[in-house]
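Shown here: the complex without one of its protein chains, the others still in place.
By letter and in written order, the chains are A and B; residue numbering begins at 1 in each of them.
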Amino acid sequence: MVPIAYYLVLSALLFSIGAGAFLIKRNIITVFMSIELMLNAVNLSFVAFAYQWHAIRGQIFVFFVMVVAAAEAAVGLAIIIAVYRTRNTLNVDQIDLMKL
Amino acid sequence: MNQVPDILRILPEVILTLAGVAVMMIEAVLHQNTSRRPLGWLAVGSVAAAFWASMAQFQMAPGTGFHGVVQTDSFSAFFHVLICGIVLVCCLIALDCMPERGENMGEFFALVLFGAVGMVLMSSAVELLLVFIALEISSISTYILAGFRKHSVKGPESSLKYFLLGSFATAFFLYGVALVFGATGTTNIREIAATLATTPMPAFPVIALAMMLIGIGFKVSAAPFQVWTPDVYEGAPSPVVALMSTAPKAAAFAVLLRLTYAVFPLLHVQWSSLLWLMAALSMTVGNLAALRQQNVKRMLAYSSIAHAGYLLVAFSAPSSEGIAAASFYAVAYAAMNVGIFAVVSHVGGYDDHLNSISDYRGVAYRSPLMGAVLAFFLISLIGIPFTGGFFGKFYVFAAALHAGAIWLAIIGLLNSGIAAYYYLRLLTTVYTRHAEDSAEPNIAPLSIPIVLALLLTVGSTLVLGIMPGRVLYAARWAASSVVPPTAAPTEIVVAPLQPAR
Partner (left out) sequence: MRNPYYWNYLPFMLQVLAAVAIASGMVLASWFVGRHRSSRVKLEAYECGMVAQGDARGRFSVRFYMVAMLFILFDVEAVFMMPWAVIYRQLPQLTGSRMFGFWEMLVYLGFVLVGFFYIVKKGILDWASDKADL
(Lines give C-alpha, C1' and ligand atoms only; values in the text may rest on other atoms or scores of the structure.)
Protein backbone atom coordinates (compact mmCIF):
# COMPACT_ATOMS: atom_id res chain seq x y z
CA MET A 1 0.00 0.00 0.00
CA VAL A 2 1.21 3.48 -0.81
CA PRO A 3 2.13 5.29 2.40
CA ILE A 4 -0.31 8.07 3.23
CA ALA A 5 2.48 10.62 3.31
CA TYR A 6 2.83 10.30 -0.46
CA TYR A 7 -0.76 11.33 -0.99
CA LEU A 8 -0.44 14.20 1.43
CA VAL A 9 2.71 15.51 -0.20
CA LEU A 10 1.10 15.25 -3.62
CA SER A 11 -1.98 17.00 -2.35
CA ALA A 12 0.05 19.77 -0.74
CA LEU A 13 2.03 20.18 -3.97
CA LEU A 14 -1.12 20.38 -6.06
CA PHE A 15 -2.61 22.87 -3.66
CA SER A 16 0.51 25.03 -3.81
CA ILE A 17 0.60 24.84 -7.60
CA GLY A 18 -3.02 25.94 -7.65
CA ALA A 19 -2.41 28.80 -5.23
CA GLY A 20 0.69 29.86 -7.15
CA ALA A 21 -1.11 29.77 -10.48
CA PHE A 22 -3.95 31.78 -8.99
CA LEU A 23 -1.50 34.55 -8.18
CA ILE A 24 0.59 34.38 -11.37
CA LYS A 25 -1.80 33.62 -14.21
CA ARG A 26 -3.48 36.47 -16.07
CA ASN A 27 -6.30 34.76 -17.92
CA ILE A 28 -9.49 34.56 -15.90
CA ILE A 29 -10.29 31.04 -17.08
CA THR A 30 -6.84 29.84 -16.03
CA VAL A 31 -7.19 31.56 -12.69
CA PHE A 32 -10.49 29.83 -12.26
CA MET A 33 -8.98 26.48 -13.20
CA SER A 34 -6.32 26.92 -10.56
CA ILE A 35 -9.05 27.29 -7.94
CA GLU A 36 -10.51 24.01 -9.15
CA LEU A 37 -7.07 22.47 -8.85
CA MET A 38 -6.85 23.62 -5.23
CA LEU A 39 -10.25 22.12 -4.45
CA ASN A 40 -9.28 18.82 -6.02
CA ALA A 41 -6.01 18.79 -4.11
CA VAL A 42 -8.08 19.05 -0.94
CA ASN A 43 -10.25 16.19 -2.19
CA LEU A 44 -7.19 14.02 -2.51
CA SER A 45 -6.29 14.78 1.09
CA PHE A 46 -9.78 13.89 2.20
CA VAL A 47 -9.74 10.55 0.44
CA ALA A 48 -6.30 9.70 1.79
CA PHE A 49 -7.30 10.57 5.34
CA ALA A 50 -10.58 8.70 4.97
CA TYR A 51 -8.64 5.63 3.92
CA GLN A 52 -6.24 5.96 6.81
CA TRP A 53 -8.90 6.46 9.47
CA HIS A 54 -11.31 4.00 7.86
CA ALA A 55 -13.82 6.82 8.20
CA ILE A 56 -16.35 7.07 5.40
CA ARG A 57 -16.97 10.69 6.37
CA GLY A 58 -13.99 11.90 4.40
CA GLN A 59 -15.32 10.37 1.20
CA ILE A 60 -18.74 11.86 1.76
CA PHE A 61 -17.01 15.20 2.15
CA VAL A 62 -15.47 14.70 -1.29
CA PHE A 63 -18.90 14.18 -2.84
CA PHE A 64 -20.10 17.43 -1.41
CA VAL A 65 -16.98 19.30 -2.43
CA MET A 66 -17.44 18.05 -5.98
CA VAL A 67 -21.04 19.17 -6.12
CA VAL A 68 -20.24 22.55 -4.63
CA ALA A 69 -17.36 22.95 -7.06
CA ALA A 70 -19.74 22.26 -9.94
CA ALA A 71 -22.17 24.87 -8.65
CA GLU A 72 -19.32 27.31 -8.22
CA ALA A 73 -18.11 26.58 -11.74
CA ALA A 74 -21.54 27.31 -13.17
CA VAL A 75 -21.80 30.62 -11.35
CA GLY A 76 -18.19 31.51 -12.02
CA LEU A 77 -18.40 30.89 -15.76
CA ALA A 78 -21.61 32.92 -15.91
CA ILE A 79 -19.83 35.80 -14.19
CA ILE A 80 -16.91 35.45 -16.59
CA ILE A 81 -19.30 35.68 -19.55
CA ALA A 82 -20.86 38.79 -18.05
CA VAL A 83 -17.40 40.32 -17.66
CA TYR A 84 -16.46 39.44 -21.22
CA ARG A 85 -19.62 41.06 -22.52
CA THR A 86 -18.95 44.35 -20.78
CA ARG A 87 -15.18 44.41 -21.36
CA ASN A 88 -14.29 42.20 -24.32
CA THR A 89 -11.28 40.88 -22.49
CA LEU A 90 -10.43 38.01 -20.20
CA ASN A 91 -7.17 39.43 -18.90
CA VAL A 92 -7.33 40.11 -15.19
CA ASP A 93 -4.92 43.02 -15.55
CA GLN A 94 -7.46 44.84 -17.67
CA ILE A 95 -10.34 44.33 -15.25
CA ASP A 96 -9.19 47.36 -13.34
CA LEU A 97 -11.92 49.95 -13.54
CA MET A 98 -12.03 50.18 -9.77
CA LYS A 99 -8.75 50.68 -8.04
CA LEU A 100 -7.36 52.17 -4.88
CA MET B 1 -36.20 17.60 29.03
CA ASN B 2 -38.67 16.96 26.29
CA GLN B 3 -37.54 15.85 22.89
CA VAL B 4 -37.48 18.58 20.26
CA PRO B 5 -38.33 17.31 16.76
CA ASP B 6 -35.44 17.72 14.35
CA ILE B 7 -37.47 19.81 11.98
CA LEU B 8 -38.03 22.50 14.63
CA ARG B 9 -34.29 22.86 15.03
CA ILE B 10 -34.00 24.04 11.43
CA LEU B 11 -37.38 25.78 11.21
CA PRO B 12 -35.95 29.20 10.19
CA GLU B 13 -33.93 27.55 7.44
CA VAL B 14 -36.96 25.59 6.24
CA ILE B 15 -39.11 28.73 6.13
CA LEU B 16 -36.45 30.66 4.21
CA THR B 17 -35.85 27.82 1.76
CA LEU B 18 -39.52 27.30 0.99
CA ALA B 19 -40.03 31.04 0.58
CA GLY B 20 -37.00 31.23 -1.72
CA VAL B 21 -38.33 28.40 -3.86
CA ALA B 22 -41.77 30.03 -3.95
CA VAL B 23 -40.34 33.39 -5.00
CA MET B 24 -38.24 31.71 -7.69
CA MET B 25 -41.20 29.74 -9.07
CA ILE B 26 -43.51 32.76 -9.13
CA GLU B 27 -40.79 34.78 -10.83
CA ALA B 28 -40.58 32.10 -13.52
CA VAL B 29 -44.29 32.06 -14.31
CA LEU B 30 -44.91 35.82 -14.03
CA HIS B 31 -45.04 37.81 -17.21
CA GLN B 32 -41.97 39.87 -18.05
CA ASN B 33 -43.72 43.20 -17.49
CA THR B 34 -45.49 42.45 -14.23
CA SER B 35 -44.30 44.24 -11.12
CA ARG B 36 -42.03 42.15 -8.93
CA ARG B 37 -42.84 44.18 -5.84
CA PRO B 38 -45.22 41.58 -4.34
CA LEU B 39 -42.39 39.07 -4.47
CA GLY B 40 -40.34 41.44 -2.36
CA TRP B 41 -43.10 41.68 0.19
CA LEU B 42 -43.40 37.90 0.18
CA ALA B 43 -39.69 37.75 0.97
CA VAL B 44 -40.11 40.30 3.75
CA GLY B 45 -42.98 38.34 5.24
CA SER B 46 -41.11 35.05 5.17
CA VAL B 47 -37.99 36.56 6.70
CA ALA B 48 -40.19 37.98 9.44
CA ALA B 49 -41.57 34.48 9.98
CA ALA B 50 -38.03 33.12 10.13
CA PHE B 51 -37.16 35.88 12.61
CA TRP B 52 -40.02 34.75 14.80
CA ALA B 53 -38.97 31.09 14.48
CA SER B 54 -35.44 32.06 15.52
CA MET B 55 -36.77 33.94 18.53
CA ALA B 56 -38.65 30.79 19.50
CA GLN B 57 -35.38 28.88 19.41
CA PHE B 58 -34.25 30.74 22.50
CA GLN B 59 -36.96 28.87 24.42
CA MET B 60 -36.06 25.52 22.92
CA ALA B 61 -34.10 23.01 24.94
CA PRO B 62 -30.53 23.22 23.63
CA GLY B 63 -29.38 20.17 21.73
CA THR B 64 -28.42 18.75 18.39
CA GLY B 65 -30.53 17.48 15.55
CA PHE B 66 -30.15 15.38 12.42
CA HIS B 67 -27.56 13.04 13.92
CA GLY B 68 -25.51 15.76 15.56
CA VAL B 69 -25.19 18.00 12.53
CA VAL B 70 -27.04 21.12 13.66
CA GLN B 71 -27.11 22.46 17.16
CA THR B 72 -29.60 24.96 18.44
CA ASP B 73 -28.63 26.76 21.58
CA SER B 74 -28.70 30.35 22.72
CA PHE B 75 -25.61 31.10 20.60
CA SER B 76 -27.09 29.91 17.33
CA ALA B 77 -30.45 31.51 18.16
CA PHE B 78 -28.67 34.82 18.83
CA PHE B 79 -27.04 34.82 15.40
CA HIS B 80 -30.20 33.48 13.74
CA VAL B 81 -32.13 36.44 15.06
CA LEU B 82 -29.38 38.86 14.06
CA ILE B 83 -29.08 37.53 10.51
CA CYS B 84 -32.83 37.34 9.97
CA GLY B 85 -33.12 40.93 11.17
CA ILE B 86 -30.41 42.09 8.76
CA VAL B 87 -31.97 40.25 5.82
CA LEU B 88 -35.39 41.67 6.68
CA VAL B 89 -34.13 45.25 6.54
CA CYS B 90 -32.11 44.56 3.39
CA CYS B 91 -35.22 43.27 1.63
CA LEU B 92 -36.99 46.48 2.62
CA ILE B 93 -34.11 48.58 1.27
CA ALA B 94 -34.22 46.63 -1.98
CA LEU B 95 -37.96 47.15 -2.24
CA ASP B 96 -37.34 50.87 -1.99
CA CYS B 97 -34.63 51.41 -4.54
CA MET B 98 -34.64 48.52 -6.99
CA PRO B 99 -36.55 48.87 -10.25
CA GLU B 100 -39.98 47.29 -10.14
CA ARG B 101 -39.79 45.18 -13.26
CA GLY B 102 -37.27 43.77 -15.67
CA GLU B 103 -33.78 42.47 -14.84
CA ASN B 104 -35.37 39.42 -13.18
CA MET B 105 -36.03 41.19 -9.91
CA GLY B 106 -37.69 38.11 -8.48
CA GLU B 107 -34.35 36.35 -8.70
CA PHE B 108 -32.89 39.04 -6.51
CA PHE B 109 -35.19 38.22 -3.61
CA ALA B 110 -34.87 34.48 -4.18
CA LEU B 111 -31.08 34.79 -4.02
CA VAL B 112 -31.27 36.91 -0.89
CA LEU B 113 -33.44 34.26 0.74
CA PHE B 114 -31.16 31.41 -0.31
CA GLY B 115 -28.15 33.33 0.88
CA ALA B 116 -29.90 33.86 4.20
CA VAL B 117 -30.42 30.11 4.50
CA GLY B 118 -26.68 29.61 4.19
CA MET B 119 -25.79 32.32 6.67
CA VAL B 120 -28.32 31.12 9.23
CA LEU B 121 -27.14 27.56 8.82
CA MET B 122 -23.53 28.60 9.35
CA SER B 123 -24.27 29.75 12.86
CA SER B 124 -26.01 26.54 13.91
CA ALA B 125 -23.85 23.98 12.09
CA VAL B 126 -21.62 21.91 14.36
CA GLU B 127 -20.38 19.63 11.62
CA LEU B 128 -17.62 21.04 9.44
CA LEU B 129 -19.20 19.53 6.35
CA LEU B 130 -22.36 21.51 7.00
CA VAL B 131 -20.34 24.61 7.84
CA PHE B 132 -18.67 24.31 4.46
CA ILE B 133 -21.92 23.81 2.57
CA ALA B 134 -23.63 26.66 4.40
CA LEU B 135 -20.64 28.89 3.71
CA GLU B 136 -20.88 28.07 0.04
CA ILE B 137 -24.65 28.58 -0.11
CA SER B 138 -24.24 32.04 1.33
CA SER B 139 -21.15 32.83 -0.76
CA ILE B 140 -22.51 31.69 -4.11
CA SER B 141 -25.69 33.69 -3.61
CA THR B 142 -23.72 36.80 -2.74
CA TYR B 143 -21.37 36.34 -5.70
CA ILE B 144 -24.37 36.59 -8.00
CA LEU B 145 -25.96 39.41 -6.04
CA ALA B 146 -22.76 41.46 -6.20
CA GLY B 147 -22.94 41.46 -9.99
CA PHE B 148 -26.67 41.93 -10.19
CA ARG B 149 -26.39 45.04 -12.38
CA LYS B 150 -24.95 42.89 -15.11
CA HIS B 151 -25.26 45.49 -17.85
CA SER B 152 -23.31 48.12 -15.96
CA VAL B 153 -19.56 48.11 -16.37
CA LYS B 154 -18.69 47.79 -12.71
CA GLY B 155 -21.22 45.12 -11.75
CA PRO B 156 -19.59 42.08 -13.37
CA GLU B 157 -16.14 43.30 -12.36
CA SER B 158 -17.21 43.52 -8.74
CA SER B 159 -18.80 40.10 -8.94
CA LEU B 160 -15.72 38.59 -10.56
CA LYS B 161 -13.35 39.92 -7.92
CA TYR B 162 -15.59 38.71 -5.14
CA PHE B 163 -16.00 35.33 -6.77
CA LEU B 164 -12.33 34.67 -7.49
CA LEU B 165 -11.02 35.76 -4.11
CA GLY B 166 -13.96 34.19 -2.29
CA SER B 167 -13.41 30.78 -3.83
CA PHE B 168 -9.69 31.11 -3.25
CA ALA B 169 -10.43 31.66 0.43
CA THR B 170 -12.90 28.78 0.50
CA ALA B 171 -10.20 26.46 -0.81
CA PHE B 172 -7.98 27.45 2.11
CA PHE B 173 -10.79 26.89 4.58
CA LEU B 174 -11.44 23.51 3.05
CA TYR B 175 -7.80 22.51 3.26
CA GLY B 176 -7.89 23.42 6.93
CA VAL B 177 -10.92 21.18 7.36
CA ALA B 178 -9.11 18.34 5.60
CA LEU B 179 -6.14 18.68 7.94
CA VAL B 180 -8.37 18.72 11.00
CA PHE B 181 -10.04 15.61 9.68
CA GLY B 182 -6.63 14.05 9.19
CA ALA B 183 -5.57 14.91 12.72
CA THR B 184 -8.71 13.68 14.44
CA GLY B 185 -10.54 11.37 12.07
CA THR B 186 -13.78 13.25 12.42
CA THR B 187 -15.41 16.44 11.21
CA ASN B 188 -17.89 16.92 14.02
CA ILE B 189 -16.97 19.94 16.10
CA ARG B 190 -17.68 18.31 19.44
CA GLU B 191 -15.79 15.13 18.57
CA ILE B 192 -12.85 17.16 17.27
CA ALA B 193 -12.70 19.12 20.50
CA ALA B 194 -12.88 15.92 22.54
CA THR B 195 -10.12 14.25 20.49
CA LEU B 196 -7.85 17.26 20.58
CA ALA B 197 -8.27 17.56 24.34
CA THR B 198 -6.94 14.06 24.95
CA THR B 199 -4.19 13.72 22.34
CA PRO B 200 -0.89 15.53 22.57
CA MET B 201 -0.74 18.40 20.09
CA PRO B 202 0.62 17.38 16.73
CA ALA B 203 1.52 20.01 14.19
CA PHE B 204 -1.57 19.37 12.06
CA PRO B 205 -4.15 21.27 14.09
CA VAL B 206 -2.01 24.40 14.17
CA ILE B 207 -1.63 24.47 10.38
CA ALA B 208 -5.29 23.56 9.99
CA LEU B 209 -6.36 26.39 12.24
CA ALA B 210 -4.16 28.84 10.35
CA MET B 211 -5.70 27.72 7.05
CA MET B 212 -9.21 28.14 8.39
CA LEU B 213 -8.32 31.58 9.73
CA ILE B 214 -7.22 32.58 6.25
CA GLY B 215 -10.51 31.40 4.80
CA ILE B 216 -12.64 33.12 7.40
CA GLY B 217 -10.42 36.20 7.36
CA PHE B 218 -11.38 36.68 3.73
CA LYS B 219 -15.05 36.29 4.49
CA VAL B 220 -15.02 38.88 7.25
CA SER B 221 -12.65 41.07 5.20
CA ALA B 222 -10.05 41.39 7.91
CA ALA B 223 -6.61 42.66 6.92
CA PRO B 224 -4.43 41.31 5.31
CA PHE B 225 -7.25 39.60 3.42
CA GLN B 226 -9.28 42.74 2.77
CA VAL B 227 -8.21 43.80 -0.74
CA TRP B 228 -11.43 42.74 -2.44
CA THR B 229 -13.73 44.70 -0.16
CA PRO B 230 -13.69 48.25 -1.58
CA ASP B 231 -13.92 47.15 -5.21
CA VAL B 232 -16.76 44.75 -4.55
CA TYR B 233 -18.69 47.26 -2.47
CA GLU B 234 -18.28 49.95 -5.08
CA GLY B 235 -19.60 47.83 -7.92
CA ALA B 236 -22.40 46.01 -6.13
CA PRO B 237 -25.88 47.52 -5.75
CA SER B 238 -26.23 49.31 -2.40
CA PRO B 239 -28.92 47.01 -0.91
CA VAL B 240 -26.61 44.09 -1.62
CA VAL B 241 -23.74 45.89 0.07
CA ALA B 242 -25.95 46.47 3.09
CA LEU B 243 -26.49 42.72 3.19
CA MET B 244 -23.01 41.48 2.49
CA SER B 245 -21.19 43.91 4.71
CA THR B 246 -23.11 42.57 7.69
CA ALA B 247 -24.92 39.23 7.42
CA PRO B 248 -22.21 36.96 5.94
CA LYS B 249 -19.71 38.60 8.25
CA ALA B 250 -21.87 37.92 11.29
CA ALA B 251 -22.23 34.30 10.18
CA ALA B 252 -18.50 33.96 9.57
CA PHE B 253 -17.78 35.47 12.97
CA ALA B 254 -20.18 32.93 14.50
CA VAL B 255 -18.19 30.14 12.88
CA LEU B 256 -14.94 31.74 14.00
CA LEU B 257 -16.15 32.06 17.59
CA ARG B 258 -17.22 28.43 17.67
CA LEU B 259 -13.98 27.26 16.07
CA THR B 260 -11.66 29.23 18.29
CA TYR B 261 -13.39 29.00 21.65
CA ALA B 262 -15.08 25.60 21.40
CA VAL B 263 -12.82 23.55 19.12
CA PHE B 264 -9.33 24.85 19.70
CA PRO B 265 -9.33 26.23 23.25
CA LEU B 266 -5.97 24.57 23.79
CA LEU B 267 -4.42 26.53 20.96
CA HIS B 268 -5.52 29.79 22.50
CA VAL B 269 -2.00 31.22 22.56
CA GLN B 270 -1.53 30.59 18.86
CA TRP B 271 -4.83 31.86 17.55
CA SER B 272 -5.10 34.81 19.86
CA SER B 273 -1.75 36.14 18.72
CA LEU B 274 -2.75 35.65 15.07
CA LEU B 275 -6.05 37.40 15.67
CA TRP B 276 -4.28 40.15 17.62
CA LEU B 277 -2.25 40.85 14.52
CA MET B 278 -5.28 40.71 12.25
CA ALA B 279 -7.23 43.04 14.51
CA ALA B 280 -4.47 45.63 14.73
CA LEU B 281 -3.83 45.48 10.97
CA SER B 282 -7.52 45.66 10.02
CA MET B 283 -8.17 48.68 12.21
CA THR B 284 -5.13 50.56 11.03
CA VAL B 285 -5.31 49.68 7.34
CA GLY B 286 -9.05 50.22 7.18
CA ASN B 287 -9.05 53.60 8.85
CA LEU B 288 -5.96 54.98 7.15
CA ALA B 289 -7.17 53.94 3.71
CA ALA B 290 -10.64 55.32 4.37
CA LEU B 291 -9.13 58.77 4.95
CA ARG B 292 -8.30 59.26 1.31
CA GLN B 293 -11.42 57.84 -0.32
CA GLN B 294 -13.58 60.02 -2.51
CA ASN B 295 -16.32 57.47 -3.12
CA VAL B 296 -18.82 57.06 -0.29
CA LYS B 297 -19.24 53.33 -0.75
CA ARG B 298 -15.49 52.77 -0.88
CA MET B 299 -15.08 54.83 2.27
CA LEU B 300 -17.72 52.73 4.01
CA ALA B 301 -16.01 49.59 2.72
CA TYR B 302 -12.79 50.59 4.44
CA SER B 303 -14.78 51.53 7.50
CA SER B 304 -16.27 48.04 7.51
CA ILE B 305 -12.75 46.58 7.41
CA ALA B 306 -11.89 48.69 10.42
CA HIS B 307 -15.01 47.53 12.22
CA ALA B 308 -14.09 43.90 11.54
CA GLY B 309 -10.84 44.81 13.27
CA TYR B 310 -12.65 46.24 16.31
CA LEU B 311 -14.66 43.04 16.52
CA LEU B 312 -11.52 40.92 16.37
CA VAL B 313 -10.20 42.83 19.38
CA ALA B 314 -12.75 40.93 21.46
CA PHE B 315 -10.98 37.67 20.66
CA SER B 316 -8.10 38.67 22.89
CA ALA B 317 -10.29 37.82 25.87
CA PRO B 318 -9.86 34.14 26.69
CA SER B 319 -13.21 33.61 28.37
CA SER B 320 -16.85 33.87 27.48
CA GLU B 321 -16.55 37.61 28.04
CA GLY B 322 -14.86 37.86 24.64
CA ILE B 323 -17.66 35.95 22.93
CA ALA B 324 -20.28 38.15 24.56
CA ALA B 325 -18.48 41.33 23.54
CA ALA B 326 -17.97 40.09 19.98
CA SER B 327 -21.63 39.05 19.65
CA PHE B 328 -22.81 42.37 21.01
CA TYR B 329 -20.53 44.24 18.65
CA ALA B 330 -21.84 42.22 15.71
CA VAL B 331 -25.36 43.41 16.53
CA ALA B 332 -24.38 47.02 17.04
CA TYR B 333 -22.30 47.09 13.85
CA ALA B 334 -25.08 45.43 11.86
CA ALA B 335 -27.67 47.94 13.04
CA MET B 336 -25.67 51.02 12.13
CA ASN B 337 -24.07 49.67 8.97
CA VAL B 338 -27.31 48.39 7.46
CA GLY B 339 -28.82 51.71 8.45
CA ILE B 340 -26.18 53.80 6.73
CA PHE B 341 -26.45 51.70 3.59
CA ALA B 342 -30.20 52.16 3.67
CA VAL B 343 -29.54 55.90 3.45
CA VAL B 344 -26.86 55.44 0.80
CA SER B 345 -29.10 53.32 -1.39
CA HIS B 346 -32.03 55.70 -1.04
CA VAL B 347 -29.93 58.78 -1.76
CA GLY B 348 -27.63 57.21 -4.34
CA GLY B 349 -30.29 55.07 -5.98
CA TYR B 350 -29.98 51.67 -7.61
CA ASP B 351 -27.67 53.07 -10.28
CA ASP B 352 -25.45 54.98 -7.81
CA HIS B 353 -25.99 58.34 -9.51
CA LEU B 354 -24.72 60.03 -6.36
CA ASN B 355 -21.55 58.24 -5.39
CA SER B 356 -18.71 60.56 -4.47
CA ILE B 357 -18.49 62.46 -1.23
CA SER B 358 -18.81 65.77 -3.07
CA ASP B 359 -22.10 64.53 -4.55
CA TYR B 360 -23.44 64.36 -1.03
CA ARG B 361 -22.98 68.10 -0.53
CA GLY B 362 -26.18 69.59 0.74
CA VAL B 363 -28.12 66.35 0.89
CA ALA B 364 -29.41 67.41 4.30
CA TYR B 365 -31.11 70.45 2.75
CA ARG B 366 -32.75 68.54 -0.04
CA SER B 367 -33.98 65.83 2.28
CA PRO B 368 -33.74 66.83 5.95
CA LEU B 369 -34.81 63.40 7.15
CA MET B 370 -32.12 61.59 5.16
CA GLY B 371 -29.51 64.06 6.35
CA ALA B 372 -30.48 63.62 9.97
CA VAL B 373 -30.53 59.83 9.77
CA LEU B 374 -27.19 59.78 7.97
CA ALA B 375 -25.73 62.03 10.65
CA PHE B 376 -27.09 59.75 13.34
CA PHE B 377 -25.49 56.64 11.84
CA LEU B 378 -22.19 58.43 11.28
CA ILE B 379 -22.19 59.45 14.92
CA SER B 380 -22.88 55.87 15.89
CA LEU B 381 -20.05 54.62 13.66
CA ILE B 382 -17.71 57.08 15.39
CA GLY B 383 -18.84 55.63 18.70
CA ILE B 384 -20.38 58.57 20.51
CA PRO B 385 -22.56 57.71 23.54
CA PHE B 386 -26.29 57.04 23.28
CA THR B 387 -25.71 55.03 20.11
CA GLY B 388 -25.11 51.34 19.61
CA GLY B 389 -21.62 51.97 18.31
CA PHE B 390 -20.51 53.37 21.64
CA PHE B 391 -21.50 50.38 23.74
CA GLY B 392 -20.21 47.99 21.09
CA LYS B 393 -16.74 49.52 21.24
CA PHE B 394 -16.97 49.91 25.00
CA TYR B 395 -17.59 46.21 25.68
CA VAL B 396 -15.01 45.09 23.16
CA PHE B 397 -12.27 47.29 24.60
CA ALA B 398 -13.33 46.43 28.14
CA ALA B 399 -12.98 42.74 27.31
CA ALA B 400 -9.54 43.37 25.80
CA LEU B 401 -8.41 45.35 28.85
CA HIS B 402 -9.66 42.64 31.19
CA ALA B 403 -7.57 40.13 29.28
CA GLY B 404 -4.54 42.39 29.54
CA ALA B 405 -4.36 43.26 25.86
CA ILE B 406 -3.62 46.87 26.67
CA TRP B 407 -1.72 47.65 23.50
CA LEU B 408 -4.50 46.36 21.33
CA ALA B 409 -6.98 48.56 23.18
CA ILE B 410 -4.70 51.56 22.73
CA ILE B 411 -4.37 50.89 19.00
CA GLY B 412 -8.13 50.57 18.83
CA LEU B 413 -8.79 53.84 20.62
CA LEU B 414 -6.27 55.70 18.47
CA ASN B 415 -7.98 54.27 15.43
CA SER B 416 -11.37 55.44 16.62
CA GLY B 417 -9.89 58.92 16.68
CA ILE B 418 -8.66 58.62 13.09
CA ALA B 419 -12.00 57.19 12.03
CA ALA B 420 -13.86 60.18 13.48
CA TYR B 421 -12.11 62.38 10.94
CA TYR B 422 -13.50 60.78 7.80
CA TYR B 423 -16.92 60.20 9.26
CA LEU B 424 -17.10 63.86 10.25
CA ARG B 425 -15.88 64.92 6.83
CA LEU B 426 -18.89 63.20 5.24
CA LEU B 427 -21.12 64.65 7.93
CA THR B 428 -20.00 68.23 7.31
CA THR B 429 -20.33 67.76 3.55
CA VAL B 430 -23.89 66.59 3.95
CA TYR B 431 -24.65 69.76 5.93
CA THR B 432 -22.80 72.16 3.63
CA ARG B 433 -25.03 74.32 1.49
CA HIS B 434 -24.46 74.59 -2.23
CA ALA B 435 -22.81 77.81 -3.33
CA GLU B 436 -25.39 78.30 -6.06
CA ASP B 437 -28.57 76.36 -6.45
CA SER B 438 -27.52 74.07 -9.25
CA ALA B 439 -29.78 71.55 -10.90
CA GLU B 440 -28.85 68.53 -8.83
CA PRO B 441 -30.62 65.21 -9.30
CA ASN B 442 -33.32 65.09 -6.70
CA ILE B 443 -33.57 62.47 -4.04
CA ALA B 444 -36.37 60.00 -4.54
CA PRO B 445 -39.47 60.58 -2.41
CA LEU B 446 -39.83 58.47 0.69
CA SER B 447 -41.58 55.14 0.33
CA ILE B 448 -43.08 52.83 2.94
CA PRO B 449 -40.26 50.23 2.79
CA ILE B 450 -37.48 52.75 3.34
CA VAL B 451 -39.35 54.35 6.22
CA LEU B 452 -39.77 50.92 7.80
CA ALA B 453 -36.10 50.10 7.21
CA LEU B 454 -34.95 53.37 8.74
CA LEU B 455 -37.30 52.98 11.70
CA LEU B 456 -35.95 49.51 12.39
CA THR B 457 -32.28 50.44 12.09
CA VAL B 458 -32.48 53.78 13.90
CA GLY B 459 -34.61 52.16 16.58
CA SER B 460 -32.23 49.28 17.18
CA THR B 461 -29.17 51.53 17.16
CA LEU B 462 -30.83 53.79 19.73
CA VAL B 463 -31.99 50.90 21.89
CA LEU B 464 -28.49 49.42 21.82
CA GLY B 465 -27.09 52.79 22.84
CA ILE B 466 -29.51 53.64 25.62
CA MET B 467 -30.58 50.34 27.14
CA PRO B 468 -28.25 47.62 25.89
CA GLY B 469 -29.13 45.40 28.86
CA ARG B 470 -31.36 42.89 27.12
CA VAL B 471 -29.10 42.39 24.13
CA LEU B 472 -26.08 42.17 26.38
CA TYR B 473 -27.87 39.60 28.49
CA ALA B 474 -28.66 37.61 25.34
CA ALA B 475 -25.05 37.90 24.20
CA ARG B 476 -23.77 36.61 27.55
CA TRP B 477 -26.28 33.79 27.44
CA ALA B 478 -25.11 32.97 23.92
CA ALA B 479 -21.51 32.97 25.09
CA SER B 480 -22.33 30.61 27.92
CA SER B 481 -23.49 27.95 25.49
CA VAL B 482 -20.19 28.04 23.59
CA VAL B 483 -17.93 28.16 26.63
CA PRO B 484 -19.58 27.18 29.89
CA PRO B 485 -18.51 29.82 32.42
CA THR B 486 -15.92 28.26 34.69
CA ALA B 487 -15.39 30.86 37.37
CA ALA B 488 -17.91 33.37 38.62
CA PRO B 489 -19.06 35.40 35.61
CA THR B 490 -16.95 38.49 35.44
CA GLU B 491 -19.11 41.55 35.62
CA ILE B 492 -18.06 44.20 33.17
CA VAL B 493 -17.12 47.14 35.33
CA VAL B 494 -18.75 50.31 34.09
CA ALA B 495 -15.67 52.43 34.39
CA PRO B 496 -15.85 56.07 33.28
CA LEU B 497 -14.16 55.23 30.02
CA GLN B 498 -13.74 58.16 27.70
CA PRO B 499 -15.84 57.80 24.56
CA ALA B 500 -13.81 57.34 21.45
CA ARG B 501 -13.29 60.70 19.89
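Things to note:
The criterion applied here is as follows: a contact is a pair of C-beta atoms (placed from the backbone, for glycine too) under 8 Å apart; a residue touches a chain by one contact, two chains touch by 3 or more.
Not measured: the values here are computed from a predicted model.
If you put the hidden chain back, the residue from B:L8, B:M24 or B:A444 that touches it is B:M24.
Within the whole complex, the absent chain has one touching residue among A:V9, A:I29 or A:A74, and that is A:A74.
Listed for chain A, the residues touching the missing chain in the whole complex are 1, 60, 63, 66-67, 70-71, 73-74, 77-78, 81. Although one chain is not drawn, its touching partners on chain B can still be listed: residues 21, 24-25, 28-29, 67, 104.
What we mean here is this: only the chains that are shown with their structure count from here on.
Chain contact summary for the complex, chain B toward chain A: residues 129, 132-133, 136, 140, 143-144, 147, 150-161, 163-164, 167-168, 171, 174-175, 177-179, 181-182, 185-187, 230-231, 234-235, 289.
Per the touch definition, chain A reaches chain B in the complex via residues 8, 15, 18-19, 22, 28, 31-32, 35, 38-39, 41-42, 45-46, 48-50, 52-53, 55, 57-58, 60-61, 64-65, 68, 71-72, 75-76, 78-80, 82-83, 85-87, 95, 97-100.
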